[in-house]
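Worksheet for the structure shown next.
Note that this complex is displayed minus one protein chain, with the remaining chains in position.
For chain A:
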Amino acid sequence: MTDLPHSPEQPVVAAKVSRWKMFLASDIFWSYRRSPVTILASIIALILVLMAVFAPLLAPYDPFNPATLNLMDGMTAPNTESYTGKYFAFGSDNQGRDVLSSIMYGSRVSLFVGFAATMFAMVMGVGLGLVAGYFGGLWDAFIMRVADVQLSFPAILIALLIFGVARGVIPANQQEGAAIWVLIFAIGLANWAQFARTVRGATMVERQKDYVAAARILGVNPFLILLRHVLPNVLGPVLVIGTIGLALAIIEEATLSYLGVGVPPTQPSLGTLIRIGQQFLFSGEWWILLFPAITLILLALSVNLLGDWLRDALNPKLR
């Protein structure tokens, strides 16, 4: 073992490849291209999100401006001309509001609450999961038992409970404005345990690895180790539950709004629209319920399918 050259066994070619080319050549993009269901789901999700984000520009009417509403336009069937000669593609509700525009503004609320609640759950769950998994012992026991207790209740019940308590605490004149934030808080708090469990498991695997040992030998602050070493390596599964959790949060928001404890009726979400619609279902005005419901289903389903695909694409065993 003496006469070997000191050169590395293979010269590393410093090829300049653009990030975009790298993405196009990646396994994730490969599995995306080969799954027609995923492509369809992502297109639907993208359309719905764009529609919600640009609702003020795209919507044919402003359903929240009472000045433009005319009660005589109420209950117009889809694709017919109303009393005042307006055209409603998806019909109008009892107050003469365009159902299509309501859906666009409604998805905006639904998506905002869904995103914000999921972010809240994610930050809280990931943080607590990291601490539980890395430090173990009493921290772990305490955090995970709280999570266990919480997981033994239906998430919607917890959200209702939190919502009820908040109602009692917040003064009546501020309730209207605070409602949406309370909703986000309630749904987020109901969903953190999933994140915490997954991250705790992944953290326990990562903390055994030598790169963490190398940082510990140097005396790097444990919280810095968590943040800079462990966190980037446990984010894969978080992304997956985050996506599936987003679909769940949207449905939970819709459920709460349907029950009438969600966002105020002046700012209707998809769930509120469905609640309004079901009052007219048996009197023949089916469109007021059907179109918001289809939108909700499409939204939740496409996000869920994206989450499913992401889980498979990030799992090398299923490739």
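Throughout what follows, a contact is a pair of C-beta atoms (placed from the backbone, for glycine too) under 8 Å apart; a residue touches a chain by one contact, two chains touch by 3 or more; residues count from 1.
One rule holds in what follows: contacts and distances are computed from a predicted model.
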| item | value |
| --- | --- |
| Choices "ATP-grasp domain-containing protein", "ABC transporter ATP-binding protein", "Cytochrome d terminal oxidase subunit 1" or "Heme exporter protein D" - which one is the UniProt name of the chain not shown | "ABC transporter ATP-binding protein" |
| Residue among A:Val49, A:Ala166, A:Val220 or A:Leu298 touching the omitted chain | A:Val220 |
| Chain A residues that touch the omitted chain in the full complex | 1-4, 6-12, 14, 30, 209-211, 213-220, 229, 232-233 |
